[in-house]
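Worksheet for the structure shown next.
Heads up, one of the protein chains got dropped from this complex, but the rest are sitting where they should.
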Amino acid sequence: MTEPVLSIRNITKMFGALAASDNVSLDLMPGEIHALIGPNGAGKSTLIQQISGGLTPDAGSVHFLGRDVTGLDTVARARLGLGRTFQISALAMEDTVLQNAMLGALGAKGRPFSILRPIMRDKGLRQVAEAALDRMGLSTHHNTVTGELSHGQRRQLEVAVALTLSPRAFLMDEPMAGLGTSGTHDLTAILSNLRHEAPILLVEHDMDAVFALADRISVLDYGRIIATGTVDEIRAHPDVRRAYLGEET
Amino acid sequence: MTRETWINAALALGLLAVPLWAWVADEPFTITLATKVAILALAGVGLNIALGLGGLVSLGHAAFFGLGGYAMGILAAHAQNYTPLMEWPLVVEGTKSMPVIWLVAVIVSALTALLIGALSLRTSGVYFIMITLAFGQMLYYFAISWPAYGGEDGLSIYVRNGFPGLNTLDPIQFFAICYVLLILALAFSARLARSPFGLALNAARQSPQRVETVGISPYRLRLLAFVISGAITGLAGALFADLNRFVSPSMFSWQTSGEIMVFIILGGTARLFGPVAGAALFIFLEQALGGLSEYWHVHLGLLLLAVVLFARGGIIGTLAGQGARND
Partner (left out) sequence: MALPGKPLGEQNKLMTTILLIEQVLNGLQFGVMLFLTAAGLTLVFGVMGLINLAHGSLFMVGAFAAAAVAGATGSFILALAASLAAAAAAGALVEMLVIRRLYSRDHLDQVLATFALILIFSEGTRWLFGSFPLYLNIPTWLSGPVTLPGGIQYPLYRLTIIAIGLVIAGGLFLLISRTRLGIRIRAGESDREMIAALGVDISKLYTIVFALGAALAGLAGALVGAIQSVQVGMGEPVLILAFVVIVIGGIGLVKGALIGSILVGLTDTLGRILLPEVFKLFLDPSTATSIGASLATMSIYILMAAVLVVKPTGLFGAKA
């Protein structure tokens, strides 16, 4: 049996009396897209934060590549190969597109505390950054200031920066949010291919995209996982229909 | 060349031309003013690395300016009194050599910046401002109450310290030293901004989350920026003390911190030559308005208020237009 890349075991996180995560367990297997869905306030963001390292769980553990990372912060987890994209674009908006991609390459493969050589002349890092931008269809935008990109292009840049890290797993928080139909369509195609490089834990509201992409789906409600299964299993699951899909339609 | 590059070149040449003219015309006071501009600009270049590039609003840079000043004062005072600085565990003598004094000033400032930064960077935003201000004030009170080096009265040094091969008592030669150090610091600062560290630091200012998720610690970036920044401002402090041949606790005062920041803003935040333009304007206003009215700080206050409220790019921003780095 293959080992999971990312393994979340019995995570609990309390905010006062409210259990934002209630004994959550979840696995991300090699080669899969595992979608995490649930109504607003179900605790998706809190869970993502605990996986990425922004929050420490009160109980339970997170294992990444067989290693216990529960006590590590965001920086350490990123260095181990956890690539994350944000729901609200977190990019250096005053910098150019290429500079943002270079930052990713620098974090993964460069020496961020070097003050000697100009970074834009570092051919090795530049190759990594440009390759990632090419894959996301941003090769004509190298010198565009990020703040001037369209919403969809920022989403693509988010993914491109994650790509420069050559991550061992992706953690994507609503990458489709705010994209138009064609944007969603393009990104769906890209993510679908990406799973073979590294598995993706995908938090997404767009149900069409989730059903098109996901190998497995976990449904979160009131901080608990109420079901995990294939697309068909989840569609048919009575609790899910009540808790979530019922609300959607 | 961009318009900003032209402005920068004009500033660099202007700051050189004015004292050269004054030297020819035998106006030593003007040379002294130009020297003061160069030194204050150097202090601003230091702060600009933390403030402009790193977004760290430090209101405590007087701490480093004062430490640099006292490094000079203490070393030179021991040298002029022929008393060793300490005798145990090893004998350390004072010195009148500028390069040694600079080295000590830079090291002391950097170490103090490491300590203050390590504590204050645990917080951010308003906390950071208040904490840096408080630590600056701590050193101010300490300098006042520490009787060994003049306390409230400060320390006078009778003869300006020496630099091998130069006569530092000659105003134009001392100006040359300060000017070269300023240009070196500007070159270093420009290089820093284009380095991997500069890219990461600048990104950490805009989006710390992003920097974390690519595996770089914003805390460490900021700490290094703060240390470099403090060290340069400390060097400026040593030169300032040598210009006046006098150090006093006022170098540590919160007004000093505020004024260094004012140079940067008047000139243009995060602009390479912002501190140069700002310091030149400041000294010009001090001379021009100070002659007209005893209360020239009112005018300075009104000008600063107008720049903050209506002309956010400062002088260089207004002249050169919005750069890619300016928001």
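Order of writing sets the chain letters: A and B. Residues in each chain are counted from 1.
Convention: a contact is a pair of C-beta atoms (placed from the backbone, for glycine too) under 8 Å apart; a residue touches a chain by one contact, two chains touch by 3 or more.
The structure displayed is predicted, hence computed values, not measured ones.
K.L.:
So which of the visible chains would the left-out chain be touching?
P.N.:
B
K.L.:
Which of B:Ser120, B:Asn161, B:Thr213 or B:Thr256 touches the chain that is not shown?
P.N.:
Of the listed residues, the one touching the omitted chain is B:Ser120.
K.L.:
Check each of B:Arg191, B:Arg220 or B:His297 against the chain that is not shown and name the one that touches it.
P.N.:
B:His297
K.L.:
Which one touches the absent chain: B:Leu16, B:Val57 or B:Leu85?
P.N.:
Candidates B:Leu16, B:Val57 or B:Leu85; residue touching the omitted chain: B:Val57.
K.L.:
Return the single residue from B:Val18, B:Ile39, B:Ile157 or B:Val262 that touches the missing chain.
P.N.:
Once the missing chain is taken into account, the touching residue is B:Val262.
K.L.:
If the hidden chain were put back, which residues of chain B would touch it?
P.N.:
Its contact residues with the unshown chain are 51, 57, 59, 119-120, 122-123, 125-127, 129-131, 133-135, 137-138, 141-142, 144-148, 254, 258, 261-262, 265, 269, 295-298, 300-302, 304-305, 308-309, 312.
We take it that only the chains that are shown with their structure count from here on.
K.L.:
Roughly how far is chain A from chain B, centre to centre by C-alpha average, rounded to an integer in Å?
P.N.:
Centre separation, chain A to chain B: 43 Å.
K.L.:
If we count contacts the way the header does, which residues on chain B are in touch with chain A in the complex?
P.N.:
Checking each residue of chain B against chain A gives 191-192, 194-200, 202-203, 206-207, 209-217, 220-221, 224, 324-327.
K.L.:
Which residues of chain A touch chain B in the complex?
P.N.:
Residues of chain A touching chain B: 52, 73-76, 78-79, 83-84, 86, 90-96, 99-100, 102-104, 106-108, 110-120, 122, 145, 161-162, 164-165.
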